[in-house]
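Not every chain is included here, but those present sit where they belong.
By written order: A and B. Residues from 1 in each chain.
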Amino acid sequence: MTARDVEAFLDSEFPQMQHGGKSYGIESVRPLGAVVRMDFHDKHVRPGGTISGPAMMGLADYAMYVALLANIGPVALAVTTNLSINFLRKPAPVDMLADCTIIKLGKRLAVGEVALFSEGSDEMVSHAVLTYSIPSE
Amino acid sequence: MTARDVEAFLDSEFPQMQHGGKSYGIESVRPLGAVVRMDFHDKHVRPGGTISGPAMMGLADYAMYVALLANIGPVALAVTTNLSINFLRKPAPVDMLADCTIIKLGKRLAVGEVALFSEGSDEMVSHAVLTYSIPSE
């Protein structure tokens, strides 16, 4: 699937993800990878203008789901079984980008790692590793 | 701190946590532990009426922060450094409860585990382990 196909699929299947105003988008997809963006938006922000932890976890999950869909097609029922995230630095009050690389794409399990950055900086803000369970057909 | 003290502190320091309508509350605190609640609310829900992963991660984080504050007092600057969560079962479309037990309370690091349940069920929906970094005074 192309970035546009994945985005159309997600808008149709998971409209509530953009609840309170569209704030997630796909930058690019590639073999075993994807880059996505989260707009800087009130609903993701903590006092002092910092992005909340749950917003970053949601962004990491979105990056992995986009990478997975782009590589295996529209499997709505793939579900996250494990997410482990390290918060490394304070995010800046700007958009965030998440770059996911799938390191295993098996029949039943996929594992990916995701690096999160504040736009315009090359210092990693947080780093996540996720496992998705892929339903049998 | 009592449950009421912690809740007052959080309402004052982190009002945006209840953004879009108050949906988090403290059930009880105890030595090295706490139980918190997340109301079933549109903003946490995925299609089909299921609670979203990021909402559960946010709830686990809240449970740990409440347990920590109740045990060490108002340390606004304690921050999550690592969160690892396993999603075990589909949550029911009802309130969720999270029970946190702190398994290490050091000077610099605290580690807790959190079990999440749908209200009225004793089957664990998800399970998280978190590390908080505690600032030096």
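Simple rule for what comes next: a contact is a pair of C-beta atoms (placed from the backbone, for glycine too) under 8 Å apart; a residue touches a chain by one contact, two chains touch by 3 or more.
Here the structure is a predicted model, which means the values were calculated and not measured.
Q: Given 2 placed copies of the single sequence, give me the total number of copies for the whole complex.
A: 4
In this text, only the chains that are shown with their structure count from here on.
Q: Which rotation angle, from 0 to 180°, best lines up the CA atoms of chain A with chain B, given as a multiple of 5?
A: 180
Q: Provide the C-alpha centroid distance between chain A and chain B, rounded to the nearest whole angstrom.
A: About 22 Å separates the centre of chain A from that of chain B.
Q: State the interface residues of chain A toward chain B in the complex, per the touch definition above.
A: So the residues of chain A touching chain B come out as 13-16, 19-20, 42-43, 45-47, 52-55, 57-58, 61, 79-87.
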